[in-house]
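All protein chains but one are shown at their positions in the complex.
This part shows subunit A:
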Amino acid sequence: MTELIKTPRTGETLPVKAGKRTNPLANVFDELVRFAQSRSLFMLHYCTGCGAIELPPSMTSRFDMERLGIQPMVSPRQADILLVTGYVSVKTLKRIILTYEQMGSPKYVIGICSCTVNGGMYWQSYATAKKLNDYMPVDIYIAGCMPRPEAVIAGLRELMENIRQGKADSWKDYYRHYDHYLGHQQRLFGETWQTPTDVIAEARHYGLFGPDTLGTHTALLEQHQRPLEALEMKVDIPELMARR
């Protein structure tokens, strides 16, 4: 493997510290909110690969994730955690990004198994993406091939602790450095890649619009972006049409 060179990007903003508000009462309130958030997490498990096998025992009575307040959720709109379990093929990655962008903030991404960290045993496969955190900010990696339910629970506890301390704010990075993530996505999917979510408008909405939100890649996106149109409602059943 060729040597990896770290090239820091220009205009890097400093890591944001968990801000404490001056009003002590507001402080207490914030802590309460964070505590409540950490104790009630809905998890969207995007089971891409073999790691999904470890989730049923983690969720059900043997290891029982629900005693920590973590429950599976069926839709991305209502989920807090996006759990990516296993290898991510290029086709799947598109769907994961769509799913991730649909989730409401605050949102946390957990990459389970070695494959999400570095491609794992598929490191030389043309079809699998290697580093999940090139395409979306990842909060916790749970390494292993595959990790046992104990490790999954330990990783989730670490996420809970980070949320309680206000340290799990990687999701903000997607808005602050959208250009960086979009660049990686475009490199893989081509220049015409676009998602239905207007991330830049969302960044403005959350107040997370920064100097690195826009860049060369978002300029490219604007060139190719087609406005979203509602799908035409069509009924193609002749019998129904005849009845009308």
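Just so it is clear, a residue touches a chain if its C-beta (ideal position, glycine included) is under 8 Å from a C-beta of that chain, and two chains touch if they have at least 3 such contacts; residues count from 1.
Just so it is clear, contacts and distances are computed from a predicted model.
Visitor: One chain of this complex is not shown here; going by its UniProt record, which of these names is it: "Branched-chain amino acid transport system permease protein", "4Fe-4S binding domain protein", "NAD(P) transhydrogenase subunit beta" or "NADH dehydrogenase (Ubiquinone) 30 kDa subunit"?
Guide: Matching the unshown chain against "Branched-chain amino acid transport system permease protein", "4Fe-4S binding domain protein", "NAD(P) transhydrogenase subunit beta" or "NADH dehydrogenase (Ubiquinone) 30 kDa subunit" yields "NADH dehydrogenase (Ubiquinone) 30 kDa subunit".
Visitor: Which of these touches the unseen chain: A:T85, A:S170 or A:T218?
Guide: A:S170
Visitor: Which listed residue, A:Q37, A:Q71, A:Q102 or A:N133, touches the chain dropped from view?
Guide: A:N133
Visitor: Residue-wise, where is subunit A in contact with the chain that is not depicted?
Guide: Residues 1-2, 4-9, 12, 15, 90-91, 94, 110, 117-119, 123-127, 129-131, 133-134, 137-143, 147, 150-159, 162, 167, 170, 173, 177, 180, 183-184, 187-189, 216 of subunit A touch the chain that is not shown.
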